[in-house]
Structures are given as structure tokens and as C-alpha cells.
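Just passing along the structure, written as C-alpha cells.
Just one protein chain is left out here, and the rest sit where they should.
Our next item is chain A:
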Amino acid sequence: MVMATMRRGNMLYNGPANQIHSLVLFSANLSLGTFGDDEPDNFDINCFSQLEFKDSYSSLTCNFIELPPDNTNYTLALCNKEDSNYVCFNMEKREDAYFLQFTDILSNKDICMDSETKRRVCRSLVVTDMVKPEVPFNVNITYQKEANEYLIHYSTPHSWKKYLQDKLIHQIAYRQEEGTWKTIESPYLQVKLLGKNLENDASYEVKVRSQPNGDFFKGTWSEWSASKSFRTTREQNFMESYSNVVLVILSILGFMLSVVMIVLIGTFWENRIKPAVWPNLPDHKKTLEQLCKKPKNNFDISFNPENFGYVHIHKVDDIQAKTEQETFLPPSNAPETNLPGKFRSGSDLKMIPAMTDKSNPNLPVTYGGIWPSEALHRLLGTSQTAVTEGNCSSSTYEVCHSSGVPLHDNGFNHSSAPSSDPSVQPGPEPLNGDTISQMLPTGEMRSPNNEEAYVTMSSFYKIQ
């Protein structure tokens, strides 16, 4: 009686949850000494369940750890206790394991061992406490260069099933070639390995397995997934640090260059940069004022020759450069020598050397003045000879005609018609102050037009 009672109540879990042990009553038998007739029932079975392994069906797989010594054929059955009835379903024997598929995972079940010679021995079994997940698959490793990390991601069939979808713990094992395995656990379907924790340019191997997280479903690790190998990059740290150093140096140099440029631009903007980039166009009004300087208070400004009657003006029609020089040079010719003095003394005569011979300061080439009549006659007389001898064509302007005859009565401007203006005819008549001969300041010779006043561009620029 006692023994039977003990047997029925003897449903123990010894060790891991997936192992169902039938406690040896031997010890209890031996202590009591009255159960020598009963043979000890001792069988160890390893069982695990797989939920939703095929559609709505779950499965139970069991195998003996230690076979009973007499090698009797045994039968395993999964039984449900319904009311007073025991409804059992025999497990299918497949090689060394026993297999059964079923749908109900909610009810408490018993697993019973039957043999030809022995009584049925049953053990309670909770299907949800011995769950073995399916093997993970599709293990991939992706290198993230910027972060220097290796992303390991994988898949599990339970992702599209009902019960274990988010209730698994995954274990990732990795090692260097033939090295020691290291493991990481995660509830997610991806983990990261830091590149700095791995050897450079080395080969690594990765594999994954899963287990219920233990909140409701408990069980064992699944089988390992297929291994996946990958190789780490070369000189990751060196390249990273080198590129960082180069970047820092370039940044500093760029910043310093910017500062220098800003300072230089600020310093030389007004004086050099702006005038070169943005030329200063002349202001016509100011320039004109400079050209036509305001006279002094007592300075008469007029273009009417009659207003300057009190001024000794040496009228000049043309300028003869070289040829005239010879006629003026003889020492006995007092007017010649005195001429400059007379000229200088009594008038606003401006002496300008001829263009052809600038070295001779005594050339009686006049500018802007009217010669006294006496000097003019003397000059004209000598100049006629000089003219005949000389080469009038050598200079731009000629005082006298080559024939020696005065070009005009006034001796002016042979190239043009004699002026009808009495103011420009000194001839035998004394020159009057109205005669004005104007010439351009320097370097510019042309036939003077008595009433013409103009400014050429050269003088414009010169003044500016």
C-alpha cells in the first residue's frame, strides 16, 4: 500500500526542467526493508516540446537517457486525465526518440511509459515548460565603417508564429579562428560587435541559438544555427586616427589662412584693392575746374583779344625750329641777341624751343606772345634768308616761306589764306596787342588759329 502510494505521488523533476526522472524508490525500499519484491522503476527521459512546428500542431519529442537494463520494448504515451478516465496517445518511435504531435498545449498532461512486463509509469508534464525553439537562420554580418562596428543580424521562424514571437532570448557566439567562443545574449534579432574589440585583419566565426525568455514559456536552447564567417578590416584604428589628424591639421590651416586673408583685405582695401578692382573714374566737373583754374581776383578771363590790348603779346603764326636757329645765331646781330632780352622784358612772351631742336634755348620760337614789330622785322628779314637756305620741311611749322618772301604781310601762317582779320596782320604795321598766337604747351604743334581755344586729351590727362 505504502509503496503504491509513494509511486503515484512520486513525480519529481530532478535537474533541468526537460528531464523527467523517476526517483529511485530503491533507497526508500531499502530503508523500509519490506519492498524487496518490487523492482525499482528507474527511467530517465529527455523530452522537449516544439510549439506550432506545423500549422496549429505542436510536438513532443522524448528519448531515454538510460535504457532499462533488460532491454524490453517500452512505449511512451501522452495522456490526458479527463474526469476519471485516462486518455492516452502513444508516441511514435523514430529511431532513438519518441514523437507525438498534438494541438492542446493548455492542459496538464502525463507521459507514461508502458512495457510488456512492467506497470505503466506516468509522469506529469507541462508542455510549456520544456519548449525548444526552432533554429535561427539567415545569419549575416554587416560592417559599418563610420562607427567601426560589425552588425550581426539573424532571423527566427517564430517571428511569424503566434506564441513565441517576442518571447525568446538569442545567444550569439563568436570567436577568432580556432579560438575561444565568446557569447552575447539579446532579445532582439541583431547585435553589434565593436571593431576596437576585435583583431584587425582577422577571420571570425559567428553562430546563433534561441531559448524561451522564461516569463511564461520555459525550455532549452535550440540547436546552433549554421556558422557564418567574416573578416575584419585592416588597420582600422590607424586609418581612422590618421584621417582624423589630417582633418584637424587641414582645419587649423584653413582657419589661419582665413584670418590672414581677412586682415590683408581689411588693410589694403582702400589703397590697393579697391582702386584696382573698382577704378576711379574721373570726375569731369572737378577735372574741368582743375584745367580751368579760377583766376586770381585781379585776373581777367576773356577770349576777346581786345581786352588784352595793354598786354604785349607776341603774335606767332608758325614756329620754325632748325632753320631759324641759324639765322638767329650771328653775334653782330644785336637784335638777335637782344631779342630774347627784349622779348623777355616787355611781354608775356613764352619761349618754347622748337620740337626739332630742343637743346637750343635761344631759338626765337615763341609761344603765346606777339613779338614787337621791330624785332619782328629783323627776324623776318633774317629769317627769309634762313628760310631759303634751310629746309623748311624739316619742321612742322615754318615762319617764312622758302622763297624768302614773307608768306603774308603779317608773316604768319603760310599754309592758310591770309587772314582778313586786321588783328593778325603785323606787316609793316605795328603789331597790335590783339594778335594772339596760341600754341599748345608742349609736344603738340599745330597751326595756330587765333580764335581757337581747345583742350586736347593729352593736356587733359596731364593736368589730371
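Here is the rule we use: a contact is a pair of C-beta atoms (placed from the backbone, for glycine too) under 8 Å apart; a residue touches a chain by one contact, two chains touch by 3 or more; residues count from 1.
Going forward, contacts and distances are computed from a predicted model.
A.B. asks: Considering the UniProt annotation of the chain absent from this complex, which name among "Proteasome subunit alpha type", "Interleukin-7", "Myotubularin-related protein 9" or "Erythrocyte membrane protein band 4.1 like 2" applies?
C.D. replies: Of the names offered in "Proteasome subunit alpha type", "Interleukin-7", "Myotubularin-related protein 9" or "Erythrocyte membrane protein band 4.1 like 2", the absent chain's UniProt record gives "Interleukin-7".
A.B. asks: For the chain not shown, which residue from A:N80, A:S124, A:N200 or A:T220 touches it across the whole complex?
C.D. replies: Among A:N80, A:S124, A:N200 or A:T220, only A:N80 touches the chain that is not shown.
A.B. asks: Can you say which of A:T72, A:S107, A:S203 or A:Q290 touches the chain missing from this structure?
C.D. replies: If we include the chain that is not displayed, A:S107 is the one touching it.
A.B. asks: Counting contacts across the full complex, list the positions on chain A that touch the omitted chain.
C.D. replies: Answer for chain A: residues 55-56, 80, 82, 87, 89, 100-107, 128, 162-163, 167, 216-217 touch the chain left out.
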